[in-house]
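What you see is the complex with one protein chain gone and the rest in place.
Let's turn to chain A:
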Amino acid sequence: MTEPVLSVRGVVKRYGDHTVLDGISLDVREHEVVTVIGSSGSGKSTLLRCVNLLEELDDGQVLLDGVDVSDPRVDADVARRGMGIVFQAFNLFPHMTVLDNVTLAPRVVHRVPREEAERNALDLLDRVGLADRAGGYPEQLSGGQQQRVAIARALAYSPRLLLLDEITSALDPELVGEVLALVRELAEAGRTILMATHEMGFARQVADRVVFLDGGRLVESGPPEQVLGEPVHPRTRQFLRRIIDAGRL
């Protein structure tokens, strides 16, 4: 069995005396799409931020390709280059053109010459269907287009792992589809993805595995038809019933 791309081992995160993550363990293998579900405040964003080393862990480890990147002796800036993350909102830099947004990391962090970085960026923007907007500014794009650019930007330096944190929950309903379609394409192209989402239908169709987070613990984990279809844990059932009542499944 090969090494998982991402291995989260017993991660604990506290804010003050509030334990947000209470010993989370989770593997994501190459080409696997894992979705994290759970009610608001259950710690999904915190988990992704911990994986991306934007938060300091209070215990446990994050391993990327077998390397413990949560070790304080490891340069977090370097470790982050192996991952791309897209947040719910405020992803793009409003003072830069779409093209500069996408080329920033390659140029500044990876020292790719501008011309080459721009060629790659235009390629990526073409793939997310926005090459014609390269010279525009983020505020001239719809929310859905902005999120697609954010995804292109996260892909610009070919990360091993893509982290997506509820990237559709700040969007108008009619814009959700175009973003999810892009994620589905990436999944089909074999990207390794860890994704927090409220879109149960999407999780059911695209995820290889669904994990349910509750009260800082990983309560249930398995293939989508099992976790979403025949959940064994009472908390999972309760959560899914609420989702169904809200008309989201």
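Annotations for the structure displayed:
Just so it is clear, contacts are C-beta pairs under 8 Å (C-beta built on N, C-alpha and C of every residue); 3 or more make two chains touch, one makes a residue touch a chain; residues count from 1.
The definition used in the following text is that contacts and distances are computed from a predicted model.
Chosen from "Protein GlxC", "DNA polymerase related DNA glycosylase", "Amino acid ABC transporter membrane protein (PAAT family)" or "Cytochrome P450", the protein name that UniProt gives for the omitted chain reads "Amino acid ABC transporter membrane protein (PAAT family)".
Here the missing chain is touched by one residue of A:Ser7, A:Ser70 or A:Asn91, and it is A:Asn91.
The residue touching the chain not shown here, chosen from A:Val74, A:Leu104 or A:Leu122, is A:Leu104. The chain not shown here is touched by just one of A:Leu54, A:Val74, A:Leu122 or A:Ile243, and that residue is A:Leu54.
Within the entire complex, the positions of chain A that touch the omitted partner chain are 49, 52, 54, 77-78, 80-81, 83-85, 87, 89-95, 104-105, 108-110, 139-140, 153-154, 157.
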